[in-house]
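Handing you a structure now.
Apart from one protein chain that is not included, each protein chain of the complex appears where it belongs.
To keep things simple, chains are lettered A, B and C as they appear, and every chain counts its residues starting from 1.
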């Protein structure tokens, strides 16, 4: 029989996507779907798209509800997962999509988040060198933030190869609205977002320390932009080359080498640029590169589905590793387009 | 081993969705993906979202390319499938998504289409009474048009139950742009469509005779509307009741009884209205009903993904039946939302 | 100098559009912009698009704030305008965009709204026969609801000409999200609305009695649909003909005759269908007609900007008439497209 997985905080968008992936997963089954505000309500009242869960209700987010599972996925608001995790038996396998356990540096944590630093767990990005094995061995994994996934996959191999300067990285990344959650806030209304692009948290985004830690960048300017679409992140990552005469092919070779065996990262053929729409519903990251010789900058662009590889897909990928299942089980590299 | 399926016309949106479903299908594999204009080109050049088909090329749409398959799916422009089908060996199993073989009545064909009437094949809507068995026994199936799927699933049980008048049906149905295909036409540009709704072919849509034939309606007003979204059809079907004192619950009971065992048709709980977004990527149809006592009309609304249950999903469902596979294999009732 | 106009409830979308129109109006100036929740806040905090109002603050919605104006425009939540109007001096010229004073029939009011029936004011649709003069003479005008504008302009001339049956009218009308206001409700989030169409209040919409009263229909089925765009209403109005042999040209002639001198209603050339996008920002209504001989129904489609002719534009048009100004002053028949 399949492994039993419980989701804490299953009423949000990321939680809903985890549920969707689990309903199609050949080896995992849903042990519990908990939700604070919707405990007792039918899952379909909140997630009308999940027809196969008709008849299933959310339960309260309690230690009891989660203890019965082989693995717990937490898609809770930042700050809540550390508290909940601390109450579960020590050996419980957990993948936490919140930020609580991502940062190694307590100071960086304090600069961007409130509350005590809960300490870092194994970082859940299997495509980083050596990370796959660590995740497979871990009982506690801190999944990567959605912006950090796109940015790190674009940036890390360039820095690791020594062809780009970790001290001069400029990132502009635009996200669809589901990245902001499903709380009813005025600026997230369709009337406000439709047909409009707007930056936010400019110069002070909480993802910066995470991206630095994961990518090896030491100085990174990050500007997030809210885009008029429900899903998708497009990250434009520009890096000062650290070697002269670097060409776009050189950079593409570095990325291709880094990801040649990865099922979920595609370096696109030359001339083809990532489209976020092509990643919708998938666990894929699409990459492309250009060398701007005139401005002396490497430009790597990355597209992911913020709820896919940026959240739920990555979480299921980590869960697969932690449970000894094929890493790609229940996940698709193919997007739903157009 | 799996059954081998060839797709003729795989470069369009419906063809792309068939390819996507086949890449995730446990029992089917792609024997050939043919395309007239893109023969020789990489599939990923046209469908960048289908990463697992990297390295696969389109082939020309020839009898040879299709003869090697256990089943042929045709997603060709209307008028081309009849000609191609006539050239294939008589016993070849074919599901045709074009209109060529849908209409029994040659006169109705002539009124809306050019060219000779190719004759009718088994109609590919398994949820119609008795149709499932016919499809399973057929070698040639004419899949249902996207508007016809949504309208017929809403309408047919009401007429079959004798509670609505087949002589007085008014339908307004809005579709996302992928229903209009991927030919570059000015009125389909994003600049034109974004933020705009527009009706078209008002009073003379070619789907009317198909819907009449499939639903039992004898008079039906049908107004299609182009909506600013890539996928989805919302059909609002209003019917004059043929019995006095009919309530919304009566109508809901009729629909619930008709679809209680159907994996892909959901009569939603009272008070929940279909959203096209909840069907995206799925093979589901969502239904809800109201009785407008004041205006004396039954109102049934239906949502489908025009490329899912409205096209590729339905085609794969029929193929499953024709090949003796589980009807739901490779298909999901769950949408990708938000 | 110009006339001074006060807007009560200026922080909502309709209020914002009234402010926008007034900033470009050659004869009107803003006496006060009041807002309940935002009193004291800069107008630009709520309406960042209105740059010329930088430095202007909302005031509280008080009798004092409004008494100083030559005319008061009320864009308040339904139920609040009657109470406020009753406190203003009897001779105060008021245009109320709320529903409070639209319905003549107290019973119809009670069926759809709570609270006492405040009595009917002069109905603010100048294009109805004889209505223009009544508005010009009135001190109190109840502006038309947005759905009612589109539906009534399509329907009233057909019924008045005796070519359509008032007993058999079926309307499906889709609206952009601004029609639902700017309160942060979960179903209005961009993530929910993007790429999705959904019906609501099916079989029981509060606009039905208003449309009946304004158009002369005696039985009318009305299904509203929420569409993924910020502005625009497309109404598909189908009517059973009451005379045999009616053609589309006959119906077009009736509409053309009714609106030939109207600056803001356009019967489009044959073959051109209304697009809501073409009305954005304008005070125009675009109409087109078809005769579905097969189904024996007249189909009239109408497009308006729900905040333009459907709300703020219409209000300014009425204000112009009430103040003896050119009816078109400060208004444009031209939309902002694409």
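Here is the rule we go by: a contact is a pair of C-beta atoms (placed from the backbone, for glycine too) under 8 Å apart; a residue touches a chain by one contact, two chains touch by 3 or more.
Nothing here was measured: the structure is a model prediction, and the numbers come from that model.
**Q** For the chain that's not shown, point to the residue among A:92, A:152 or A:275 touching it.
**A** Answering carefully, the residue with contact to the hidden chain is A:275.
**Q** Could you tell which one of C:282, C:301 or C:317 touches the chain left off the display?
**A** Considering the complete complex, C:282 is the one touching the chain left out.
**Q** Can you say which of A:11, A:59 or A:194 touches the chain missing from this structure?
**A** The single option touching the absent chain is A:194.
**Q** Using the touch rule from the top, list residues of chain A that touch the missing partner.
**A** 169-170, 172, 174, 176, 191-192, 194-200, 202-204, 208, 219-223, 225, 227-232, 234, 236, 238, 248, 273-278, 280, 288, 290-297, 299, 301, 303, 338
**Q** With the missing chain put back, which residues of chain B would touch it? List them for me.
**A** Residues 13, 176-178, 180, 182, 184-186, 188-195, 228-230 of chain B touch the chain absent from view.
**Q** Write the list of chain C residues that the hidden chain touches.
**A** 13, 16, 20, 23-24, 42, 44-45, 47-54, 178, 182, 194-195, 230-231, 266, 268-269, 272, 275, 277-282, 284, 286, 332-338
Note that only the chains that are shown with their structure count from here on.
**Q** With a Cα-based fit, what is the angle in degrees between chain B and its identical partner chain C, given to the nearest 5?
**A** Copies differ by a rotation of 180 degrees.
**Q** Would you kindly state whether over half or under half of the residue numbers at the chain A/chain B interface are used by both copies, giving same or different?
**A** same
**Q** Report the pair of chains linked by the most C-beta pairs in contact.
**A** Looking across every pairing, the one with the most contacts is B-C.
**Q** Measuring centre to centre with CA averages, how many angstrom lie between chain A and chain C?
**A** The computed centroid separation for chain A versus chain C comes out at 45 Å.
**Q** What whole-number Å value describes the gap between the mean CA coordinates of chain A and chain B?
**A** A distance of 34 Å separates the two centres.
**Q** For chain B, give me the residues that contact two or more of the other chains.
**A** Chain B, residues with two or more chain partners: 194-195, 230-231, 275, 277-278, 280, 338.
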